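Scroll down for the structure; my scribbles are underneath it.
Apart from one protein chain that is not included, each protein chain of the complex appears where it belongs.
Now for chain A:
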Amino acid sequence: MNRSFHKSQTLRFYDCGAVEVKSKFGAEFRRFSLDRHRPGEFKDFYQLVVHAHHLTGADVTIGYADVHGDLLPINNDDNFCKAVSSACPLLRVFVQKREEADGCSFGAGALSRKRRMLVGLREEGLRRRALPAIGLPRDFRPVSSIIDVDILPETHRRVRLYRHGCEKPLGFYIRDGTSMRVTAQGLEKVPGIFISRMVPGGLAESTGLLAVNDEVLEVNGIEVAGKTLDQATDMMIANSHNLIITVKPANQRNNVVRGSRTSGSSGQSTDSTASPQSLPPAQNFHPDELESDEEADIVIEGALTPPPPPIGSLLRLNSHGSIHRRLLSSLQADPRHSLALSPGGIEEHGPAVTL
């Protein structure tokens, strides 16, 4: 995708070797230029930006607006290079102090406002080489999404929580309760399972898509009707690496309104139209994709090989790179492990073949 834009830009700016940079910090702008083909190293660029804004000594994060207008980070050679080469024609750079960025970073704060920009980020972020000075990878991770909007009744919401590599707790509680259903016998009270509490700062709360008193209808495509609270708990924990819960929000006012059927979506309509027993299956994610996203077990061959070369170069990076680093760092922090295992012998196998 980026490559194609790059092409079109090189056509347009055929003979232009320099890229104009417009760097913004707060309300201040600085302008300078870079060589499109030899942009140099990120380290130098960082120094240049800090110097230009007179921010020497402060820790800053640097982002840029790509061709779609999305805010993407510049924090290593790769994405710096990409940013320069894909500039069209102007490279707009945004500088923030790290302390401020933490408050409303790419992740939590910016996310709710500009959710769409983050989807593309994840892969980008993971393709970075593992260098010690990696800035906030968690800022560039999708934490949740609403899926299957087109097939679910408008009163329901299917939320996917991405937890892999995230240090945040899922952070919610469920309870037993009753809900009203329209059945052949009329309105009937049936037992249901509800969200009872949100942990402040937890993943569930930060998504803004789940709330206390939302009724849980499904866990990863399996209905919870007829299941006990303990069963539902076990199912959620078993799926905690990639949890998809279908809820009937207690607050029905923020439902997604679909194009042609706007009429029936307002107000707190009870479930008269769509029986929760026959929710359409989760479609927009393929099972294989699901599997590959979770639980690739880590196998450590206990080969007592000679001391390994630097870790980074040994790691075969794929979409689970960050998991590795986490494991690795935990291993290194653990004196017991470092006795028994050499950290270099880590290898990771590809996604599991599914049944």
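One rule holds in what follows: a residue touches a chain if its C-beta (ideal position, glycine included) is under 8 Å from a C-beta of that chain, and two chains touch if they have at least 3 such contacts; residues count from 1.
The definition used in the following text is that contacts and distances are computed from a predicted model.
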item: Chain not present in the shown complex, as UniProt names it (candidates "Proteasome subunit beta", "Phosphatidate cytidylyltransferase", "Superoxide dismutase" or "LLGL scribble cell polarity complex component 2 isoform X3"); value: "LLGL scribble cell polarity complex component 2 isoform X3"
item: Touch criterion as defined above, residue of A:Ile151, A:Leu170 or A:Ala211 at the omitted chain; value: A:Leu170
item: Residues belonging to chain A that touch the chain removed from view; value: 163, 169-178, 191, 196-197, 204, 219-220, 222, 224, 226-241, 294-304, 327, 330, 334-336, 340-341, 349-350, 352-355
